[in-house]
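One structure below.
A protein chain is absent from this complex, but the other protein chains hold their places.
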Amino acid sequence: MKAKTTAGSGNPPPAFQIHVRVYWEDTDAGGIVFYANYLRFMERARTEWLRSLGHGQEAARQSGGGMFVVSETQVRYLRPARLDDWLTVTVRVVEAGKASMVFDQKVLRGDEVLTEGQIRIGWVQPGPDGFRPGRIPADMLAALTGDPARDHN
Amino acid sequence: MKAKTTAGSGNPPPAFQIHVRVYWEDTDAGGIVFYANYLRFMERARTEWLRSLGHGQEAARQSGGGMFVVSETQVRYLRPARLDDWLTVTVRVVEAGKASMVFDQKVLRGDEVLTEGQIRIGWVQPGPDGFRPGRIPADMLAALTGDPARDHN
Amino acid sequence: MKAKTTAGSGNPPPAFQIHVRVYWEDTDAGGIVFYANYLRFMERARTEWLRSLGHGQEAARQSGGGMFVVSETQVRYLRPARLDDWLTVTVRVVEAGKASMVFDQKVLRGDEVLTEGQIRIGWVQPGPDGFRPGRIPADMLAALTGDPARDHN
Partner (left out) sequence: MKAKTTAGSGNPPPAFQIHVRVYWEDTDAGGIVFYANYLRFMERARTEWLRSLGHGQEAARQSGGGMFVVSETQVRYLRPARLDDWLTVTVRVVEAGKASMVFDQKVLRGDEVLTEGQIRIGWVQPGPDGFRPGRIPADMLAALTGDPARDHN
């Protein structure tokens, strides 16, 4: 995943974070968080970021405006999280194109990085034969990259 | 959940079973299957039963014909299942009405009953304001109750 | 599930609530929250209640002190929750015995009750052949029932 376009070059890139509690549902018989569930935590952070910028995904989906889809995930599981842990999940844009974006995300317990991932997402919109790839709506792209000029694209 | 109408009265009721393997994804930090996941195992059995009778749910859903929804679940967790267990999941109709059905389901390891539940399902179909309750299609009802006469209701 | 002992008779029973956001991970192809996931939301509320009372479950588990297990769930799914919904999950003790407790729980969107359940839990502790049923620790029971006298039982 090489960045075609670096978001916010020259400026610190926009970033966001949420907190997540680990519950029984997140763990497995190894006594730790089941690795696939970190993808859930990371998606919660992206979703809350969008929401904080005024973009609810259900409204867009129900109005037929399309939705984000995840096209690639690359995750390294460094240290395990456990039941009751209070985690921080960060998200930062590392690539922003018209058809896809890449986010750098980390899951931390205090200062300790437990998991880090790069998540590529695209956009699909309803077509005659189901959903098909399309351009990310300009206002969402602008909001996530912190580039106000893009609002007018 | 009292049965209004007993399916197949006078005859042994129709029944079905599948086998399910327990994987890491099904377990929790207690070293056993996370209790909510037995509802998944039970649904797999109902789905495979429908399929074996010629009723795929995705086709019905995509053709706008409606879908089953679960309206009530009552489950007793008697003994825990563990990673690698090979389980049997049974399903039997205990009540069949035009608007809802109740299934009796068990999860067993060998002859040992681990979990037993009663699951009530209804039917919803697309309306002007989203899905609304409707009658279970007669052919599905007939197939599940083993009552050919119901095809003509 | 008949109550053997009514908690806090004569006083309003102790109660607790949390808020839960619905994410993609919680939904299914019907466009609504997958019904089994309401059990997860309900457990999060019980867990946070215990935590608010000073009882972390991971600490108890790792110190060999035992853990709660769910022995029975009875849930009615009245109205569907959807992606992006902001839900309230309540929990209230309706039965408190030495070996098991029953909680009444509701999932609401605003004032609208979407799901209601009764959840029975027991306690297990390590024995020579794995976990075995035991008495709920008196301090946990007292904390959840708001009955300080029980500390001395």
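Lettered A, B and C in written order, each chain numbered from 1.
In the analysis below, a residue touches a chain if its C-beta (ideal position, glycine included) is under 8 Å from a C-beta of that chain, and two chains touch if they have at least 3 such contacts.
Computed from a prediction, not measured in an experiment: that's the story for all the values here.
Enquirer: Which candidate, A:15, A:53, A:67 or A:108, sits in contact with the chain we can't see?
Expert: A:67
Enquirer: Which of C:27, C:90 or C:145 sits in contact with the chain that's absent?
Expert: Spelled out, the listed residue whose C-beta touches the missing chain is C:27.
Enquirer: Which subunit C residues touch the hidden chain?
Expert: 24-25, 27-32, 34, 36, 82-83
Enquirer: What does the interface between subunit B and the hidden chain look like in terms of residue numbers?
Expert: 21, 23-25, 40, 43-44, 47-48, 51, 56-59, 61, 82-85
Enquirer: To test your reading of the contact rule: which positions on subunit A touch the chain that is missing from view?
Expert: Residues 29-30, 35-37, 39-40, 43, 58, 61, 67, 69-77, 80, 131 of subunit A touch the chain that is not shown.
Following the convention adopted for this analysis, only the chains that are shown with their structure count from here on.
Enquirer: Quick one: which chain's Cα centre is the longest way from subunit B's?
Expert: A
Enquirer: Could you please state the distance in Å, as a whole number, between where the Cα atoms of subunit A are centred and where those of subunit C are centred?
Expert: 31
Enquirer: Find the geometric centre of each of subunit B and subunit C from their Cα atoms only, then give the gap between the two centres in Å, rounded to an integer.
Expert: That pair's centroid distance is 25 Å.
Enquirer: Among the residues of subunit A, which are close enough to touch at least two other chains?
Expert: 24-25, 82-83
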